[in-house]
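Only one protein chain is missing from this complex, and each of the others stays in its spot.
Entry: chain A
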Amino acid sequence: MNRYPLWKYLIIAVALIVSTLYTLPNFYGESPAVQVSTSRSAIAIDTALMDRVEKSLAAAKLPADGIYLDGNSLKVRFHDPDTQIKARDLIQQELGDNYIIALNLLSSSPAWFAKLKAHPMFLGLDLRGGVHFLLEVDMKAAVDKTIERYSGDIRRELRAKKIRYGTLKRVGDSLELGMRDAASLKAAEDVLARMLPNLTLKTDDTLNKLVISIKPEEFVKIQTDAVKQNITTLHNRVNELGVAEPVIQQQGANRIVVQLPGVQDTAKAKDILGRTATLEVRMVEDDPAKVAEAQSGLVPSGYELLDEATGRGGVQKILVKKDVELTGDNINDAQPGFDENGTAAVHINLDSAGASIFRQVTADNIGRRMAMILVEKGKAEVVTAPVIRSEIGGGRVQISGSMNPAEANDVALLLRAGSLAAPMNIIEERTVGPSLGKDNIEKGFNSTLYGFVAIAIFMLIYYRVFGMISAVSLAVNVLMLVALLSMLQATLTLPGIAAIALTLGMAIDANVLINERVREEVRNGVTPQAAIKAGYDHAWATILDSNITTLIAGLALLIFGSGPVRGFAVVHCLGILTSMFSAVMVSRGLVNLVYGSRRRVAKLSV
């Protein structure tokens, strides 16, 4: 009666094989690698680039262990960190500033593991070292900025249509426009309703007042856009750092998580994240005499020779004046799009102050070029330098030229990136040095190992053959849990390791319940085979009840916990599930193998 049908053994065998397979990559360790990626959509990471990197490495006699093209990045593996650093510098030099070259660690497991999607466990920052920030976007500031922009737009529209208005003032989150009489009120309402469809207009006929408020859905859009734009900006800044696998995610309505694993120079990371890039509009000097003079090394005073990106990774020199006409503070928005001829363009929206300055500048400089310059890290780069064809008023600027849609997208992104949509505050920060991360892994692993060994020895002495079976199923539990964590790529943190340890300590409960029950049945004079069956059957109800109550607690932790608590809860919940399988099904399978096939069992070793 204590025989499993073949399919049950097959399930156990398959579970064991799969678990072993997915656990294995964790034992291979990691080897140093260099990762090449780009933030510009105009630049492709392809086999041509792979070729270029391979050739330059071969030329410099830096042997690579392997080169892989992986989605949007190129990974080159090296034998030792020394070669890795040299190769990083070489590749950086070879490819230039348009690529992000980062140091990374790649799993050294054989390639066929990667094909099976068998990767090592994903380690959290507390285990591998790095920086974690939680930033909160100041939504009030984002709303303020938008309302300001709209009041500028309203003034401009009314002036353009020559409608005379009284005062425009802000009341709470809405604007009040005072008009002289009913006729002009009607006219203003018509114009604004047509030109600014995102606003809700309400007329107050007795006071000749127009109450203008932003539609609720527009408010939501402002907030989501503000967070999105800040995320884009952060991405750009993080790219400067050359982090291999940065995590930049929205959390809740107005928060952004930034995680930079493996960052060694944490001070620099904080510096760059907190930095503000600025956009400047300056005039270009195309006078051939002055340009020649500058290129010979004698830059005239009041001028600067800057780099201009020409797309496709190239760079050319351009001479610009030092006087700043306009800064990025006056840019409200920049979006990629198309001009009236259907070629790719970037549409820029300026605020009212910016609009009037821009009109003045363009009126004075028709036929000349103006440069949009992004100043970051004290280094200025010309994003684009279009020719002014006519006076541009109204604060809506369109840049078009020899751009393809992807480049237009990049330029719009760079222009937007210059400024944050709303200020952000760091509300949580965690920095873990790499040496502490290593210590944490070692200590966590050791304590789990020692605890496991202690339990296994005790079980062996106390329950003999049944104890041996319990210890084996506990080991299977660890195997399955690690495999599951590797498969799901759930982030393993130090509390997660603690959860593995605790789950093991608790999982043995099921086996103790079973073994005690079997002993009890034997003591009551039941035959050995019947005792095994009765022991497992009786214990099952208890095991189920106690695991479900534990699972309830685990799930609550998972839902309401944050940070370390969640890291604990994920592993804990998974561990409860695997322990039910291993403690009941696997151990019964083993017991059946040992005792089930014998016709006569005189005595159980329990």
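Note that in this section a contact is a pair of C-beta atoms (placed from the backbone, for glycine too) under 8 Å apart; a residue touches a chain by one contact, two chains touch by 3 or more; residues count from 1.
Basically, contacts and distances are computed from a predicted model.
Undergrad: Of the candidate names "Protein-export membrane protein SecF", "Peptide/nickel transport system permease protein", "Protocatechuate 3,4-dioxygenase beta subunit" or "Amino acid ABC transporter ATP-binding protein", which one corresponds to the UniProt protein name of the undepicted chain?
TA: "Protein-export membrane protein SecF"
Undergrad: Of the residues A:A501, A:A531 or A:M580, I need the one that contacts the missing chain.
TA: That would be A:A501, which touches the missing chain.
Undergrad: I need the residue numbers on chain A that touch the omitted chain, in ascending order.
TA: Spelled out for chain A, the touching residues are 126, 134, 136, 266-267, 270-271, 273-274, 425-433, 435-436, 439-440, 443-444, 446-448, 450-452, 454-455, 458-459, 461-462, 464, 494-495, 498, 501-502, 504-506, 508-509, 512-513, 516, 519-520, 538, 541-542, 545-546, 548-557, 559-565, 568-569, 572.
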